[in-house]
Every structure is written in C-alpha cells, then in structure tokens.
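All protein chains but one are shown in place.
Right, chain A next:
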Amino acid sequence: MSSRVLSFSLRLAGTFAAQEDCFLYLQQGELLLGLFGEGGPQCWAAWSVPTVRSGWIQGLRSLAQHPCALHFLADSGAVDTIFSLQGDPSLFVASAASQLLVHTLALSMQAGATGCSGLWDGVWPACAQKIMGHLEESLQSTAAPQVTQALNVLTSTFGRCHSPWTETLWGQLCPLVARLLERTPIPAAHSLVDLLLSVARSPALSSSHGRLWEAVAQALRCLSPMQAGSLALGMLKLPHCPQALRVQAFGVLLQPLACVVKATAQAPGPPGCSMWPPGWLDGAEGSSLTVDTLLSSKSACVGILCQTLAQLEELQPLPQRPAPWPQEPLLGAAVTILRLCHGSATSSSSGGGRLCATLAGCVRVQRAALDFLGTLSQETRSQELEKEVFAVLSEYLGSPDSSPTVLKKAFQTTLRWLLSSPRTPGCPDLGPQPLLFLRELFPVLQKRLCSPSWEVRDSVLEFLTQLSRHWGGQADFRRALLASEVPTLTQQLLQDPESYVRASAVAAAGQLSSRGLQAAPDSPEHPQAQQGLLGELLCILSTDSEGFPRRAVVQVFTEWLRDGHADVARDTEWFIATVLQVVSQDLDWEVRVQGLELAQVFLVQRLGQPRCPYMVALPEAASATPIPEVLQSLCRLRLFDFAFRALLDCDRPVAQKACELLLFLKDKTAMCGGLQEAGDIPGSASGQVTLQRWRAGEQGQLPGDLQPEAMLALLRSTDLEGLQARLAQSSDHMEKSPQSLLQDMLATVGVLGENEADCY
C-alpha cells in the first residue's frame, strides 16, 4: 500500500473514532489496536516515511476526544510512541507529537474533573500521571533535546489551559525547572525562557507567582545576555510584574548599551551619555557577562546589539514601559553606536578600540540603531541632543559609504525627527536645529538624486514627497527647497530608466507642484519643464511601458482634482476627458480602477457627497451645478461611455468600481428627469445594443450624440444592484462550485500529468 494511502487511512480512522460509538465499534473489530496500538504501524516498513507517522499522529489527535479514547491511549502503548515521536527527525511530526501530548494531558485532566462543579479533586488520572512522569523524567535528563521537548510541552500547556490544575502542575515542576538554571551550561535556554513567560502570562497561576518570580530573577542573572534579553522584554510587558523584577529586567536590556557608552566614554560622545537613571543598572553594573559577550566576537557583538535595540524599540511605545524612561541616555547610546559603525567615534580604551573595530561599517547594527533612533523621536528631547541626532543623521545621509538599505532607514528616521521637531507655540517657523539641518540637507538630496543606485534615488524621492506633504506650506522649507536644484532634478527623474523611480518621481513632482514648488518653468535649458508638468504626466500616462508610473500619474491627477490644482481648474472638463480617454485604453487594470476613482471625485464635486443610507432625508443642499447641466457635461466628456465599458471589463475590480460609480450616479439622478421607458428615448435602444455587443466581447462605441435622457434610461434599465452582488463574490466561488471542482479533479487525473511536472 502506498504511504500516502496509508497515511490517509490512519487519518480517516481517527476521524471516525472521534465519535464514541464509532470508536467502540472500531475497537470491537480490533481495528484501532492494529492501526494505533503497539503492534501497529511502527512495525511496518512504511513507518519510516514521515507522511505515515504524521498521519498516525493526526489520526490519534482526531480520536482523542472522549474518555474511552484516553483509556485506549494509556493502555495500548500509543502514549509511549508519542513520547518517542517528540524527537522525530521530521519537524512536522515532532511538533504534532508535542501538541498531541498537550491535548491529551488537558483532555485527561478535564475528564478527571469530578462533580457537577467540574472542579479537579487533586487526583491525577492515569493517562495524565503517565505524561507527568515522562515530563519529570525529561526535565531531569542530561540530554538537552529531552529537556527541550518537555519544556515545549509545558509551554503549550500553560499557554492553552488555564484551569486550576495547571497551578498544581507548576507547583510540582517548578523545583525541577529551577534546578535547570543551576546547571552549567543551562540546557535548552530558549525553551526555558518561553516556559517562564508562558507561566507568567497564565491567569490561572496567581497564587504561585512567588516561586515564579524567584525563578525568573534567577534566570535573568544566569542566562546569557542574548537569552536574558527576550525574558526581560517579556517581563516588562506584563502588567503585574513586581517592581524589583522590572528593575532587574530593564537593567538587562540597558546593560549592552551602557557597556558601549562606558567603553567609549573618552570618545567625543554626546553629553548626557552616562546619565543612566539611578537604580536601573545597580544589579547589572558589575555583570561582566555582557561585556564579555560584546567583546568576544563580531557576530556575538552584532547579535546582542541588534537584539537589544529592537527590544527597546518594541518597549518604547508601550504604556507599561518603565518610568521614568531614560530618553537622554538612550539617545546618547544610539548616537554613539551609529558613530562607532560609521567610524566617526574613536576610543583610547582597549574595549572601546575593539568595539570600534568590530562595529565599523556594520550594516546590520546601523539599520537597527537607525530604527531605534526613529522611535526615540516621539519623546521630548533637549536641544543639545537634538543637535547631536541631526549631526549623526547628516553624516549618514552624506557619507559615500552608506549602503542603500542604510540610507533608506536614515531617510525614514530623518523624516520622523523633522516632523516631530518641537516648534515654538504660535510661531510657524521651524526650530533652530531643523533649520540648520535643512540647509545641509538639500545639497545632500541633490547628490543622492543623482546616485547610480535606483534604491537610493527612490528613497530620496519618497522622502521628498512625504516632507513636502507635511511642510509644503512652511516658509523656511520652501526657501531652502527652491534655492536648490532638487525640483529640477525631480522633474528630470520622470525619465529615469527604472520604473519604480519614475513612479516615485511622478508622486514627488505632483506633490511639489500642488504646493507651488515645481521647477521654474521658464528655464530655457529644460524643454520638458516648458510644456508643463501636466503635459509631461499625460505623456507618461499614454506612453510609459510600465504600470507603476502610469498608476502614479492617475493618483497625482486625482489628488490635483481634489485640491483644485491650478492646471486642472483651468479647464477641468478638458482635463477629465483627456485623462479618461487615455486611461480607458490602458492594459493595466489598476490604472483603469484609478481612472474610475478620478471620475468619481469629479462626480462628487459636481453632484455632492453620496447619500448616507441611514441619514434622515433632509432637504438636499443645492449642489454646485444643476443636475441636467452636469449630465450634459458627462455626455460630452464620454464619462458614461467610459463607465459602461468598465462595467463589462474582464478584470473584476474595474467592473466593481464602475458599478459603484454608476450606482452613485443612479442614486443622484433618481429624482431627475421624466420617467420615460428606456425604449422611448432616442439613442437608448442603440445604447442597449452596444452594451450587448460589448458583453459578447465585440468592439463598438456608444452613439456619440447620446442625450442625457438616453443615458439616464440606460442607467435605470441596467440591473446594477444585481451586478454588484455578483461581483462581490470573488471568482473563487466558481472554483469552489462542485462542477468546477469535479472538472479540475478529472483533468488532474489525465491531462495535467506533464503540466504538473513542468510547473515552472
């Protein structure tokens, strides 16, 4: 028998046996013993195939639902097989075996609960006893894999079961766990941390916390800094962690940064580096473990710094983070680390010198430190430190050694610091530090916009778009930007060979233009600028071979229309008609969807916001333009033509969007015009015919001279609501229909043999 069939049979038998009566029936025929008992599949040759072992466990997992099953598990020897499968070479089998033990233990305890209260009477049922015995034995084992397995089972148990018995379980096993911490080296440290956190989070263990906190404190002392870090973070996230433990845990997280600062203290570091809050580092100050780790090897040093920075970054925004938050020393440490990586910090001490050598040019630490620095922008800061931060950011942005990934982070961090920079209340001007920084920033941006790496050019453009979105109205920013070559370079990047960059350039140029910050149009050396950005964007929309820039153009146009951009406002109808005509020819469905979005914004501007279905009907505020006039213009712009064609688009999202737009129109025009039948209106019948032809995939156009009445009639006679409901279902609903499934199955048996093998 093939192993797949065997595996399926085991799972199937398990599924049947999940019902107690079925179980009894199968047991009578001794089928269950043959399949899951000691003399079962373990003796077969196929047992060596992981699929079979996996099927066996899944079968047992389905079967283990009732007390009869528990007896069977304990008596048939199945539990012993599960124990051994915890160490299976297949990850999936080992993991499933561990989960099955957790399930069996919980089920056994549940079944053991007596009385109508369902409370546990303190006696361990046979099956649970067996598992407990195994766990105790494993925890005392000298083999690390066995300890790991036991710890994993316990972690899942405390994570999932919150019944009173888990407290007794912990009480019984706690001493064994504590003894693990006394061994050198500590076995299965990762799993041990997971277990301690799982127990600490369990709501059922309120009265046994005393012993837990002791174990945690011991673990924080004995574990290596890497392992202790995740335990410390987990503890600090707990709402009910005792203060002493919080202090100890936070000390563990701060220790690596404090060591770096201390080792490089002679370096011209920022002031305030050594002002760690009193108390936090008391317990850990003497710990040479962290220093040893930091200095032992490059990979250890990088590993611990990256982890610590990421953990502190995670902790910073949490309400339960330690207070007072040591903002200044942390900022100082982040700046020092960035300087060490950049090579701009030196140290005469031997430890500092080794750190300098280890961290120089280390991209991983640079990225982690920049991320952390970005998070710290959300806190208050002194002017002096802010100056340090901007100085180090400046170094990174300007350095030729910064890798593209680091530069991207540096730009993101810079943006966060600039936008969160404090301003004098009531004064629109920027603070002194950002102002100074801006002067240095634009020459750097200019240089970076010409970078040979597309990643860098793109990151700069993204940064520029964001910054001008927030600061476009800010006088100092405008002055600095306009005095630079940045707007001109941005416009030049509309022709970049990389499509991602072209798309970002479109977004940036669009943003600059809406803020009146575009490149000077009268400069004779830029012929593109003279034809105007609108012309250039239209050109990109109709000719660019890639979807991203075209999508970006329509997004910019939509924004311009919303904001009443001058180029659009000059002749909005021409603008809409031109854009829609180009968009309707586009092969990228996302461009067409965005074209419909643009049309919708236009309609809302003309006809007012869509009505809220739950709102009490109030007398309609007079819309900007009378409806018949709007309809007339829609016909002129061929907007109806565009929307109806999109309604039959072979790409679902386009049809959905078109449907939404036409429903909006239908709703807005419901009270307008005579209620003539569709057939009575000239042009309406031919419109229907055209729709039919489109539906059949043929070419053709709606009559160009269609009157608003004909359009309205067409709108009313089309079942838009029905269509919307059909479109709301993904095309998967066809795949899931029995007929489709059958066809696929039949096809797979025959034709697709080679196709499958030839997949890719």
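By definition in this document, a residue touches a chain if its C-beta (ideal position, glycine included) is under 8 Å from a C-beta of that chain, and two chains touch if they have at least 3 such contacts; residues count from 1.
To be clear about the criterion, contacts and distances are computed from a predicted model.
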{"item": "Record-based protein name (UniProt) of the chain missing from this complex, from \"Integrator complex subunit 11\", \"GATOR complex protein NPRL3\", \"Cis-aconitate decarboxylase\" or \"Ubiquitin-like-conjugating enzyme ATG10\"", "value": "\"Integrator complex subunit 11\""}
{"item": "Which of A:Ser62, A:Ser202, A:Thr264 or A:Gln307 contacts the chain that the document leaves out", "value": "A:Gln307"}
{"item": "Residue touching the undisplayed chain, where the options are A:Ala45, A:Val123, A:Ala323 or A:Leu587", "value": "A:Leu587"}
{"item": "Residue of A:Thr405, A:Ser420, A:Gln446 or A:Ser542 touching the missing chain in the full complex", "value": "A:Thr405"}
{"item": "Among A:Phe72, A:Phe548 or A:Phe602, the residue in touch with the chain that has been omitted", "value": "A:Phe548"}
{"item": "Candidates A:Thr166, A:Ser202, A:Thr293 or A:Ser459 - the one touching the absent chain", "value": "A:Ser459"}
{"item": "For chain A, residues in touch with the removed chain", "value": "49-51, 89-93, 95, 194, 230, 296-299, 302-303, 306-307, 310, 363-364, 367, 404-405, 408, 455, 458-459, 500, 545, 547-548, 551, 587-590, 648, 650-653, 655, 695-697, 699, 723, 726-727, 729-732, 734-735, 743-744, 746-748, 750-752, 754-760"}
